[in-house]
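As you look at this complex, bear in mind that one protein chain is not there, while each of the others sits in place.
Right, chain A next:
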Amino acid sequence: MTPAVDVRRVTVTYGSTLVLDGIDLRVPEGAAVALVGENGAGKSTLLRCITGLQEPSAGGISVFAAAPGRGADFWRQVATTVESPSWYQGLTVREHLELVRVVNGGDPDDGHIDELCAALGLAGLSDSLPITLSSGQRQRFLLAATLGRPSRLLVLDEPEQRLDTGIKRAIAAHLRSYVESGGTLVMASHDDGFRCGVGADEVVLTRPES
């Protein structure tokens, strides 16, 4: 069976600094993998390469048997939070979630958004503009936008960051059910409890020089 993500001997260097050295990773469809490792181990870099937002210096990557990051079809299947956060000025939290759902062909009134907002503690923030949210609330809002759209692969960079314990649990449960329903998850995490809550397999990355 073709893996959802296939990373073959990927090397990434920033100038003279070696960040990833010949990494191999195969994630079957319907599996959850958590990249763990100390700061600078290359977790975010590998996630960026998987989404096609960064070209590896050497090696190859395929996602659903195709080169990553090319075309609207890829982005209809893959949802990610590895980029710096962005939103539209002037649209409320709820309108962002509806926009994401409508553009992806979903029904914004099917209850999915309400369910997500309740789970992520965003119900009272529906009419807020993202610029007025705190960093934790913004993280929840961006996760809701990412989880609210249909996808086959989620690529998340430390989704547990800046979240309260209760919300972390809700996110973990949501990700677990996403994987159980056939979705694939690749994430970076520093929180072992969260990783276990999601049920993701651990892949340890180490800094190449150590």
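The rule we apply is simple: a residue touches a chain if its C-beta (ideal position, glycine included) is under 8 Å from a C-beta of that chain, and two chains touch if they have at least 3 such contacts; residues count from 1.
Heads up, the rule we're going with is that contacts and distances are computed from a predicted model.
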Report task. Choose one: "ABC-2 type transport system permease protein", "(2Fe-2S)-binding protein", "histidine kinase" or "Heme exporter protein B". The correct choice is the protein name in UniProt for the chain not shown. Result -> "ABC-2 type transport system permease protein"
Query - Residue among A:66, A:102, A:118 or A:173 that touches the chain left out of view - result: A:102
Query raised in the report: Out of A:13, A:54 or A:92, which is the one that touches the chain we can't see?
Result: A:92
Query - Hidden partner chain, touching residue among A:8, A:76 or A:190 - result: A:76
Report task. With the missing chain put back, which residues of chain A would touch it? List them for me. Result -> 69-72, 74-76, 79-80, 83-92, 94-95, 98-100, 102-104, 108-109, 126-129, 131-132, 145-146, 149
